[in-house]
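Next up is a structure, given as structure tokens.
The complex appears here without one of its protein chains, the remainder shown in place.
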Amino acid sequence: MMPTVAGAVPAKRNAWRPRVRRSVVTGVATIVALLVAWWLSTSVLGLVGPARFPSPEAFVAALQRIWTQGYAGGTLIEHVVQSVRLVFVGFLTAVAVGVPLGFLMGYDRRIEAFVNPVFLVLRPIPPLAWIPLAIVWFSLGDASKVFVIFVSAFVPSVINTYTGVRNVRKHLIEAALVHGASRGRVIREVYLPDASPMIFTGLRLSLQASWTTLVAAELVGAFLGLGRALQTAYRDVNTPMILVAMVAIAISGALTTILLARLEKRVIRWRAEA
Amino acid sequence: MTRAVPLWLYSLSSLVLFFGVWQGVTVLGLVSPFVLPSPVTVAERAIAMMQRPFAGALLWEHAFSSFLRFLGGFGLAAAIGVPLGLMMGRFRLLDEMVTPVFEAYRYVAPLAWVPFAALWFGTGVGGAIMVIFTGAFAPCLINAYRGARLVDKHLIEAAQTHGASEFRIATEVLLPGALPSIVAGLRVSAGLGWQSLIGAELIVVSSGIGYVMIQGQSNLSPQTVITAMLVIGLIGLLIDVGLRGVETAVRRKWEGQ
Partner (left out) sequence: MSEIVIDKVSKIFGDGGAKPFVAIDGVDLRVEDREFISVVGPSGCGKTTLMRMVAGLETVSRGEIRVAGKPVTGPGPDRAVVFQQFALFPWKTVRENIVFGMRSRGASREERDEAVTYYLRLMKMEGTADKYPHQLSGGMQQRVAIARSYATDPGVLLMDEPFGALDAQTRTIMQEELVRVSKGNPRTVMFITHSVEEAVYLADRVVVMGRNPGHIREVIDVASTRQAERWSEEPIDDVMEKPSFTHLRGQVWRLLREQMGADV
């Protein structure tokens, strides 16, 4: 690709020269500028000391070290696999329980009336506040992490599914009924598809919450995982490794989010493009 | 049509069941009190913590110091996020520059900032405020941005033709126009900020209501942990109710209900 200078895009489009959107150019330029500023202020000018923020060289060296020799009880891959695994187990369990529950609450007012009060008591407690209790109950192993991830991912799944079902368009339900659809068909062919955009919104928020909670739980105490690497790096005042762990957390989170977005696009194919 | 059973009976029975089962399993000794204390034990513990200091202070003092920190971090996030979001909605170049950086930032879980926050600002108030900030910043910015984008272009042009400066456009057109969206964002961001603070207090900050939980946990006193959880939930709820009040007021004023 041949990047063109912003604003200087030729009016006539040439087939061999794909037009690059101005926003992409500006975005890339900003990021490059930031990277250069980072390099200048740490390595070249020494404005920021290594105990505050690492230089790019130190970052690469730390990356190499955790990749090959390992750090805080595992290599980078091992930490990533551990964290992603916990997120998936906690997230999927929460979704498997939360979506059906939210669905029932939206579908039947009696179930809503029954579940809501307990929900109202427990919901204001932020998921992270469950970490100490989880440790009391399950000690520091995987189970306590899965539990708190479950708690944090559960709420958005329930609420958004509930809202989605509540807002299923009434005239579509009626259209199904007047064409003889059974209750099962109305649920499968009207409620589920019409609520699915909201359900996916809930899944996205759940996944995001899962990562936040996992990182916190692993920082509080863990034997392996990205949060554990981050915690060890902090105790060692190893700023390059702190940055490596943060970047790894961001990339892992981004990849799982993209995976979910792919799935969403597949399921909601029928939607009009914007 | 009349229902056989009124809905509120379902709600009541659910609460009775919840606390009944909790009290039941603990009184019958089905679970150890070191795993799950009974509701009564928790209530007693809460009263005790209001009268005698635990981890250096009374319960409400811990809660209050956490709340003050929250206000600091949340205020900072709003003070930076909202104007930046508004400006991004107004100036395309700024939008194009900040957006990719912001997108990358959004994938970093807020608590992952704890180490840098502690190294840069210490494990006292400074570090805690930075963690709250990183948790609360994103919704402030996004909602101000969206709100600004939705402001009628004609209003901005009308202001320009009447000779308004950029500052006056920002404060007298963009800000009021985007206010409903901004307030909605503040509510989300307050929730995230409050929870980030609790996380920070669990990890490095050795004071505040989150620290009470960690102390309770290492003292093998789950009733202390649960008391703190309830206080945290209560404060979170009060923050949300307060902001919801603001949201309703703004909406009523701007949109005529």
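Note that the chains take the letters A and B in the order they are written out, and that residue 1 is the start of every chain.
Note that in this section a contact is a pair of C-beta atoms (placed from the backbone, for glycine too) under 8 Å apart; a residue touches a chain by one contact, two chains touch by 3 or more.
All of these numbers come straight from a predicted model, not from anything done at the bench.
In terms of the touch definition stated at the top, the absent chain reaches A within the entire complex.
Set against the missing chain, the residues A:I149, A:V190, A:L203 or A:A222 yield one that touches it, A:V190. For the options A:Q64, A:S139, A:N167 or A:S182, the residue in contact with the chain missing from this view is A:S182.
The hidden chain makes contact, of the residues A:E57, A:D108, A:E174 or A:D236, with A:E174.
Across the interface with the omitted chain, chain A contributes residues 171-172, 174-182, 185, 189-190, 193-194, 268, 270-272.
Just so we're on the same page, only the chains that are shown with their structure count from here on.
Centre to centre, using the average C-alpha position, chain A and chain B are separated by 19 Å. Within the complex formed with chain A, the chain B residues making contact are 5, 7-8, 10-15, 18, 34-35, 93, 95-101, 104, 107-116, 118-120, 191, 194-196, 198-199, 202-204, 210, 213-214, 216-217, 220, 222, 225-226, 228-230, 232-234, 236-237, 240. The part of chain A that touches chain B in the complex is made up of residues 22-23, 26-31, 34, 51-53, 109-110, 113-118, 121-122, 124-133, 135-137, 211-212, 214-216, 219-220, 227, 230-231, 233-234, 237, 239, 242, 245-246, 249-251, 253-254, 257.
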